[in-house]
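The block underneath contains the structure these notes are about, expressed in structure tokens.
A single protein chain has been removed from this complex, and every other one stays in its place.
Chain IDs A, B and C follow the sequence of writing; residue 1 opens each chain.
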Amino acid sequence: MKKLLNNVDQVVEDMLNGMAAAHSTYLRRLQNTTVLVRKQSPVNGKVGIVSGGGSGHEPAHGGFVGKGMLDAAVAGEVFTSPTPDQVFEAIKAVDGGKGVLLVIKNYTGDVMNFEMAAEMAEAEGINVQQVVVNDDVAVEDSSFTSGRRGIAGTVFVHKIAGAAAESGADLDEVKETAEKVIHHVKSMGMSLSPCIVPAAGTPGFELAENEMEIGTGIHGEPGVERTSILSSKETARLLFDKVQDDLHLQKGDRAAVLINGLGSTPLMEQYVFTSDVKEILDEHGIETADVIVGEWMTSLEMAGISLTLLKLTPDLEEKLFAEADTPAMKRFAK
Amino acid sequence: MKKLLNNVDQVVEDMLNGMAAAHSTYLRRLQNTTVLVRKQSPVNGKVGIVSGGGSGHEPAHGGFVGKGMLDAAVAGEVFTSPTPDQVFEAIKAVDGGKGVLLVIKNYTGDVMNFEMAAEMAEAEGINVQQVVVNDDVAVEDSSFTSGRRGIAGTVFVHKIAGAAAESGADLDEVKETAEKVIHHVKSMGMSLSPCIVPAAGTPGFELAENEMEIGTGIHGEPGVERTSILSSKETARLLFDKVQDDLHLQKGDRAAVLINGLGSTPLMEQYVFTSDVKEILDEHGIETADVIVGEWMTSLEMAGISLTLLKLTPDLEEKLFAEADTPAMKRFAK
Amino acid sequence: MAAEWLKRFAETVEKNKEELTKLDQAVGDGDHGINMNRGLQEVLRKMEEVPADSPGGVVKAAAMICISKVGGASGPLYGSALMKIASALGDEEDVEGKQLTKALRDGVDAIKKRGRAEEGEKTMVDVWEPAVQALEQGSSWQELTEIVKKARDNTIDMKATKGRAAYLGDRSIGHLDPGAVSSSYFFLELACVMEESS
Partner (left out) sequence: MAAEWLKRFAETVEKNKEELTKLDQAVGDGDHGINMNRGLQEVLRKMEEVPADSPGGVVKAAAMICISKVGGASGPLYGSALMKIASALGDEEDVEGKQLTKALRDGVDAIKKRGRAEEGEKTMVDVWEPAVQALEQGSSWQELTEIVKKARDNTIDMKATKGRAAYLGDRSIGHLDPGAVSSSYFFLELACVMEESS
């Protein structure tokens, strides 16, 4: 394991200090917690949005704290959901009187810990609602299981629900907006190499020199299929087809595309992939209102990429393009 | 070699198409060239700024094309300077009548190719000036050699010279501003693992599991020293000391910090390193006006990081914080 | 007894930390050993610092730590279970067999509720439920040991439908469930301690 760090057990602590140091105009760290909140929290008269999860997905979620996106991000240990007490601290810090929305990625641990925090907050009279993001079409959608994972599509939820909250919408409206995004967003990823949880010291899985894994999760969870390495074009088609199976985009539909590097896949390769995705969308007559490329929801140093498509409606599009100013995502009002 | 691409010989071509597709509101590709220019080029009455170099450093330089930074970026093959004819096309496309500044990273190849392009442009009556960025203190500064390399500090040159140009300064002023940045900016990097040029297919150097390389260039050039792996704190101190040897920051000085991931070093580790750098700067009583963390001048999938410090003067600081809107760097006016 | 039990549980988890992590790498995200060990080491520290005066007190302190230090899926699950167990034990200084069984029943019910899981879904429930049922049916501690080991191994052939392993679908078959293994330590150490003290 080759990593630039000081102590595997302190990595989240050190990272949070670094984020607070780098982004002090945007956010601050709540003392003795793993919570980053907007510099001026709570924002009065605004619904607070809290997200978070295990660490190792940076810039998610701390990088999205700021105007037009999140009010707080709660960090757990690497790939481990944060605990309820931490989430509760975040909720208290951002409640500006209009209630708080929790944006949870669909993992058993996250759902349970956030739920326990919500119970604690409700006991203190804070109005809390939650949405659960489950955009990963690699996983079968079934009511008998815990269902689909939340992956990079979560960034669209942050952006668009954040815009709704910023515009003064009430808690129900913000929640509804978030749910609409969740309903319209689907993702799928693949990886070329695994990642190493610092405290574990060994890779989560192994791939031969000529293999790739399709449908990998963002925690090094094994994917759904292992194939020999595909070209970018083939990969784009495979991921698009799987996403499209669920999303049913029609000719003339407008969509936002998020191409997400999982960690060590260079932007060069991400742009090659972008070009292939664009070609497929053009072929289908789907209008790409927005293409976002880069690292948004990573998986430590995993090599790989995910494709997220969001089917736009006029109201979603308007909020997608609303102003945002956060460390990792900035958007000028159009 | 595990990469997501279609054809090693087409990788720059495909990447440029991807960048143009993703960032069509910012830039367009000049047909049959490897040049990305601002959507509306030339901007009349504004000095044009052209930079570029070998590919593999994304988001540099195409990601910095936009308001407040570059007018054009010229891409060469991976790690190979672009040819004069391509640079010449860029110059012609962005000359809005006030002349064009070339921002060149100090590599023999880049200097020669850009110089030849400048000769071609001058022959056509275009006013061209150039600056050469040489911020890498890993390399000895000597007038007997080709001198120091240009690395991540180049991003500050783009940002600040870009702000000068945007504000209507004339060519001499923009050049002077760029030179002032160059004079005040120093960088040094290190790496934990090499990168692979797609067309070569094998890594540029090898490092044992317990080794790191200090002073690596951004093209996989071997560094100046090989040591056993240092902690983030030790690395921060080593890089800071080397940079400080040259920059002589005093207590009370204001500085901008750029922490640059070379490719596969996760943001998590970059923030750990940021926290260590901040501690050292605080110790020295140096005020950090700005801390920029992320991937700005990469080296394909190399693992590693570089530290850049820019000593600020009031005029540089003002331009550093001026509005910028490009795919990779956005800044709201303060 | 409760202090000794949790101490041995913590020690066994520490000893098998890598093993648990390896199991979780195969079907999950490779942190189960790390998570459990982080919490249980804290439990050990806390027990030394402020020794509780009743079994219920010991378990309650451990529950709080699981909830606030473990995270992931296992934190709230073990935490909720221990919390219910502690409530059932109350603050009596001596706990007899029946009361303990009753408390463990509350524990497994809490896991099933929190995790929305039933038996057969390849989770820790597949150790907890058979173990508690055995005790309810009057099994000896010796017998419990065998039942727990068998229950643990039974998870190998199961297909996961809850927790992270569920994402693997059929590919989850053929692996032990990490939470079932850590839960087997929980019951095996309990049996050990109870046998020794009987």
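For the reader, a short list of remarks on this structure follows.
The rule we apply is simple: contacts are C-beta pairs under 8 Å (C-beta built on N, C-alpha and C of every residue); 3 or more make two chains touch, one makes a residue touch a chain.
Please read all numbers here as calculations on a predicted model, not as lab measurements.
With respect to the full assembly, the chain omitted from this view is in touch with B. Across B:E140, B:D172 or B:E283, the single residue that touches the chain missing here is B:E140.
From the set B:N7, B:T108, B:Q250 or B:T313, the residue in touch with the chain omitted from the display is B:T108, counting the whole complex.
In the full complex, chain B touches the hidden chain at residues 54, 76-86, 107-109, 112-113, 116, 138-140, 142, 144-146, 149, 197, 199-200, 202-205, 217, 219-222, 224.
As a convention for this text, only the chains that are shown with their structure count from here on.
Closest to the protein's overall CA centre, chain by chain, comes A.
Distance from the chain A centre to the chain C centre is 31 Å, each centre being the mean of its Cα atoms.
Averaged C-alpha coordinates put the centre of chain B at 53 Å from the centre of chain C. Rounded to whole angstrom, the centroid-to-centroid distance between chain A and chain B, based on C-alpha atoms, equals 29 Å. Counting partner chains per residue, chain C has no residue touching two or more of them.
Listed for chain A are residues 78, each touching two or more other chains.
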